[in-house]
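Quick one: the structure is below, and I'll ask about it shortly.
The complex appears here minus one protein chain, its other protein chains still in place.
What follows is subunit A.
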Amino acid sequence: MPLDQSFQGRSWPATEPYLVGREKIREFARAIGAADPEYHDPEAARALGYADVVAPPTFPVTITMSASRQIIEDPELGLDYSRVVHGDQKFAYTRPVVAGDALVCVNSVDEITSRGGHDFITTRTEVTTESGEQVVTVWSKLVQRGGEA
């Protein structure tokens, strides 16, 4: 079943603030093997000019993936998550995420297309602080593979 084209161009209300914890950044950095002190030690991070421990570049996806559920789990969209694979991923950074940030996500659907029996949806998430400071823009393209039948 093709995806509902009317989702293209839509935006959703801002999500509840996500409070970025120091231990969450440390846990994520450990999980990807990032051992540099600025990911773990607040003093080392401050010495390098960050307000607190800094998140590795792909950390924001842990926030945006959860935020984008408001789109991809909407039954009206018609996405069968068991047939979905991750196509593309892009980040454009204004500044890195640091512990103590309270981040708000505004999701949009940039594009919905169909090609070769597969459906593609590109979501864009503008991640800002509660006070509206731009932090990072995150694009994810999901591919819904066509049925085998």
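FYI, contacts are C-beta pairs under 8 Å (C-beta built on N, C-alpha and C of every residue); 3 or more make two chains touch, one makes a residue touch a chain; residues count from 1.
One rule holds in what follows: contacts and distances are computed from a predicted model.
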Listed names "Acyl dehydratase", "Quaternary amine transport ATP-binding protein", "TonB-dependent receptor" or "Transketolase", matching UniProt entry of the absent chain: "Acyl dehydratase"
Listed residues A:Leu3, A:Val20, A:Ala55 or A:Leu103, member touching the removed chain: A:Ala55
Given A:Ala34, A:Leu79 or A:Ala99, the one touching the chain that is not displayed: A:Ala34
Subunit A residues that touch the omitted chain in the full complex: 24, 27-28, 30-34, 36, 38-39, 48-50, 54-58, 61-62, 65-66, 82, 85-93, 95-96, 139
